[in-house]
Structure formats: C-alpha cells, structure tokens
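One protein chain omitted, others in place.
By written order: A and B. Residues from 1 in each chain.
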Amino acid sequence: MTLNIPTALAPAQRAVELIGGDLTEKSLRLHLEGLPGVDAVGLEQRAGDLGTRSIKTTSKAWALDTIITLIDLTTLEGADTPGKVRSLVAKAITPDPTDPTTPSVAAVCVYGDMVPYAVEALGSSWSAGKDDGINVAAVATAFPSGRASLAVKLADTADAVAAGADEIDMVIDRGAFLAGNYGTVFDQIVAVKETCRRADGSYAHLKVILETGELNTYDNVRRASWLAILAGGDFIKTSTGKVAPAATLPVTLLMLEVVRDWHRLTGEHIGVKPAGGIRSSKDAIKYLVTVAETAGVDWLQPHLFRFGASSLLNDVLLQRQKLSTGRYSGPDYVTID
Amino acid sequence: MTRLAVPKTYKLYIGGKFPRSESGRTYEVLTKKGEFLANAALASRKDARDAVVAARAAVAGWSGATGYNRGQVLYRIAELLEGRRDQFADELVLTEAVSRAAALRQVDTAIDVWVWYAGWADKYVQVAGNGNPVSGPYFNISTPEATGVVAIIAPQGADSLVGLASVLAPAIVTGNTVVVVASQAFPLSAISLSEVLATSDVPGGVVNVLTGSPAEMAPWLAGHGDVNALDLAGAETLDWVELQVIAADTLKRVLPPQSGTPGPSLERITFFTETKTVWHTKSLI
Partner (left out) sequence: MNFLDYAPAPESTSLLHLKKSYGLFIDGEFVKGHGKPFLTISPATEERIAEVANANAKDVDTAVAAARRAYERTWSKLSGADRGKYLFRIARLVQERARELAVAESLDNGKPIKESRDVDVPLVAAWFFYYAGWADKLDYAGLGSSPRALGVAAQVIPWNFPLLMLAWKIAPALAAGNTVVIKPAETTPLSALIFAEILQQADLPAGVVNILTGAGDTGEALVNHPDVNKVAFTGSTAVGRAIAKSVAGSGKKVTLELGGKAANIIFDDAPIDQAIEGTVNGIFFNQGHVCCAGSRLLVQENVHDDVVERLKARLSTLRMGDPLDKNTDIGAINSREQLDRIRELSDIGEAEGADRWSAPCVIPDKGFWFAPTIFDNVSTSHRIAREEVFGPVLSILTFRTPAEAIAKANNTPYGLSAGIWSDKGSKILAVADQLRAGVVWANTFNRFDPASPFGGYKESGYGREGGRHGLAAYLESSGWSSAPSRVETGKAQK
C-alpha cells in the first residue's frame, strides 16, 4: 500500500476559500465525502410530488414561453454538416414562422468544429458577448466520452473558444471520478476553465457535464456537483445526451439542491442544465416547477437554467399554438430543422 | 425418637430476593382438614408497588436477551423442577390433599409446560411476525416485542403449580417481566417455585411472586401506571369487570379470566406482545 502523499491541486478560488489554502487531493476528498448522503427513495418521491403540480392558463402560457427562452437548441451528431447547422440556427432564431410573438431560444449547441458555421448563420442574432441575442455553446473536451489526453481536451476547448463559442460544455473524466481520483477531475476542470479565457480577459461560460447516468448513484452526483462548482464551473449539466439515463427530474432536483446550498453558503449563483430525454412540454414544465420550488424563481432565466434539447422545442410550439387557437395542433404546423 | 423438623418460612419473591411483606402481615395456610401448614406472607399494596419497580428494572435486560438465551433459562427451570419433583409433590399432597400419584402427575405436567414454552422462545417471532410485501421500495417487517411488565392473577384453584406455570411461562418467554399474585389458598408451591427461579439463571425481577389476597392486590396492579398488561386468568371470582375498568385508564392490554387451568397456547404468548412494524427505504442508487 502506497502512502497517500497529499497532492496539491490547482488553486481554484472557490475551493481555496471553502476548503482552505492547503487544498489537496486528500482535503478535497474529505470534503466531498463529508457531504450529506442522498436517500434515493425520498429524492424520487419529492421529484414525483413536484411533478403533480398543475400548471394551467396564465401560468402555463408563461411557462411555455419561458421554456423556449431557456432552450439550448442542440445538434450533436457525427453527421452534422454546415447545412444542418444553418437549418438549426434558422429555427433557433424563428422557432415558429406563423407566430412572431414566439421568443427565440437561449443558445444553439453544436460540436466545436461547427461553431464557425453557427456564428455565421446567426449573423446579427448572435449575442457576440452581449446580454441579448442567441449564444453559441460548443461541446468540447473530447465530448461525449472525455477519453483523451488532457492536451487533446484543452486543444478541443481552445479551438471552440477561438471560433467564437460563448459557452463551453465540457465533460468530466468519469473514469477518474469513479476510480476516486477527485483531484484529477478537479484539475481538469480548472484547466478547461482557464482555456476558456479569451485574449481580452473575458471567459467563455463553462458548463460542466457530469454524465449522471455513468456516475450512477445520487451520492456521486452530489459530490461531482460540488466538485465542479469548487473547480470553477458556471453551470453544472446533467448529461451528454448520448448515454441513458440522461436527464431525470430527481437528478436535476438534486443538482438544484446543490446550487441552492451553494448560494446559501456563498451568495453565488450557479446554473443547472438538464440535457437529453426531455421531449414534452409537460415534462419541461415539471422542471420549471422544480427549479422554482427548490432554488427559486430567480433561477428561471437563461443565465442560470437551460434545457439541452432538440425535439422539445416543437412540442412547446404545438402547446403554444393550442393555447392561442384553442384547438389541438399537429406536426405539419411546426418546422423540422 | 423422630427428628424435629425445620419448617420453611414462606416469604415473598421480589427482585430476586425473598423479603417478608413490608406490612409484616401473614396469613395461615391450612391443609384441607384445617391443620396449620405455614404462615404465608400477606402482601400489601406497597409490596405490589415494589414488585412492579423490580419488574420494570428487569425488562431491559430480559427482553434484550436473545430468544435462545431465554429458552435455555426456561428449560433450566424445568430441569430444576424435575430435580425437585419429590419436594413439590410432597407440598402438593399437603396443601391440595391429593394422592401422591396425582401430585407427581401435576408436577410432571408443570415441568412439561415449562419445556413447551421454553421451545417457543426463539420461534414465536417467526410464527407471529412476518415480512410485509408493501407496494413500494421499502423493506418492511413486523415482529412481536415484549409489552413490558405483566401483572397476573394466577389460577386460584387446585392444580396450582400447573396453573402458575401456565401463566408465567408464556408471559416471560418473550421477554416480559411479571408480578404474579399466587393462589391464595395454595400459595406454597408458588414460593417453592420461586426458589427454583432464584437458582436457575432467571435474572432477579423477571418474576416477582406475591402471596396473599388477589382481591386486595388486583386493583392496585390494575391501576398501576407502570404495568403494561393484566392477565386476569385467576380473577374469575373477583369483580374482574371493575378491574378491567380500572385498567382502561392506562389502556392496559387485559386478558379476561377463564375457568380452569389455561392450556398450552401460542395466543397466550402473543397476547403479551406488541407488534412493531419497521419500514426502511431500499435503493441501489
């Protein structure tokens, strides 16, 4: 048995403030393992209860519009082409050509090498660092598996940032996490965050994908959430969408509890993004309820909550159409992208 | 010249010891023909009070013992009774005026009663308890637990040794402790049995024996706030309905009287238990 020589970790500010200047693999581990456990049955029951909220009429209308503004409209396929990206962007800008009151989405989410096409297609709709407009989020760090050298993952990130990505959705090293090498996971996030720094000193917004389906237990998700925040993440994100289970209401609830607690502890707001598997408005509304009743209504804005989704948008549009026309709509009345 | 006997003093059995009644009172125990046999202690309400204190103090240890352990203790009572067969038979011949053969049969029956109940100690939980298949991710199990302190009016008639064993054994096998008011007319076997208890690994306070007047003792026991259950097996001739009314004040579990000697009965065991149901969440993640 080798002696556990405490390895000093990269000095992320939040971690240093919370755990102390002697931030090491060991002190990080002690902190994470000291977090309260999660009883899965109770967590899932609470999520189930939140899912019974009945959101009608004006609340529903508000919810549908809000959902749209929180969507990261996503295409992450090996078969993506510039044409596909252009089509996605057009939908992002004008989700419903028949209804100009429809808000636009928060961002488009594409592979790093598709960023230039997204930026170009957005044109004046691109936020370009401002508060309004549509952001470009890029997945990076050898998404979705994350199985590559750190150098490769950082290069992946740097390319996307250089191409104009406003946001980087990175993946954590699940293998390192499950092997107990929290320090490795931590250092990688810090390094990616640093790679998000632009020449002018601003940072691309960093979302840290935990891949909750692979972390498997809720206790792991709680620890990984704290780890990601301590290492400097701006958002914690559930999944790549490439592994089942992807986002679930209980796991999102858990992550919202973490950001709520972080806020209580430090006053800082961290965002949450469930991604993958949210296809219906009904489900998305349950998420809004969960956000509002856990972290608070303040979180219902693009800065702090996103849906990683593709087909969700059309279902929301169908619901919007029913609310405005009074009759059920159909697939012919919404566009494919 | 026949040897001068050393007559036994019959005292109470409380907390593993043999005190006299704090009242100092005694009453005469006579043979059927009216000859003097012995002075038995005439227990007072304060003796009853002290007995309950001793019984309560013994609950934690006795109910905390394993079923296996309690079973062995009950079996040892049978062993010692077997060894003292003649002594008990002699006493019964004198007090109940039965033939020696009948007395021996009674002692043998009493021994067998202890053996039968001893065997239940590590089994009644399996028969009276069970897992419950609830509709949800929960481990759910119901098991009987000792109710605590049981006050018993022992069967008062002849067959007193069997009667006593038949109410004591089922009560204590589950970990209850007991305050028993013995047969008023035939109290001697009860005290002799106490001697057996005192020498057979039964912790002090698990069984407490009061001799005297059930009519006097019973209301105090029925109303006592630290007694959990009341066995009125031998209270047939008392105003037992009034006893039940008194016991209702503290919601005691009350077993009404029955005529004759109780037979071997699982329900007698489970009546003095409480069923506890425990739920626990189950999840892989």
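Here is the rule we go by: a residue touches a chain if its C-beta (ideal position, glycine included) is under 8 Å from a C-beta of that chain, and two chains touch if they have at least 3 such contacts.
What you are looking at is a predicted structure, and each value in this text was computed from that prediction instead of being measured.
From the options A:Arg53, A:Arg86, A:His269 or A:His303, the residue with contact to the unseen chain in the full assembly is A:Arg53. The omitted chain makes contact with just one of the residues A:Leu9, A:Ile71, A:Val139 or A:Leu288: A:Leu288. Annotation for chain A: contacts to the undisplayed chain at residues 36-39, 41-43, 45-46, 52-60, 62-63, 66, 254, 257, 264, 288, 292-293, 297, 300. Hidden from this view is one chain, which touches chain B at 127-128, 130, 132-136, 138, 140, 142, 147, 228, 236, 240-242, 244-245, 247-251, 253, 256-268, 270, 274-281.
Just so it is clear, only the chains that are shown with their structure count from here on.
Taken in their complex, chain B has these residues touching chain A: 136-138, 281-285.
Against chain B, the residues of chain A that register as touching in their complex are 39-42, 216-218.
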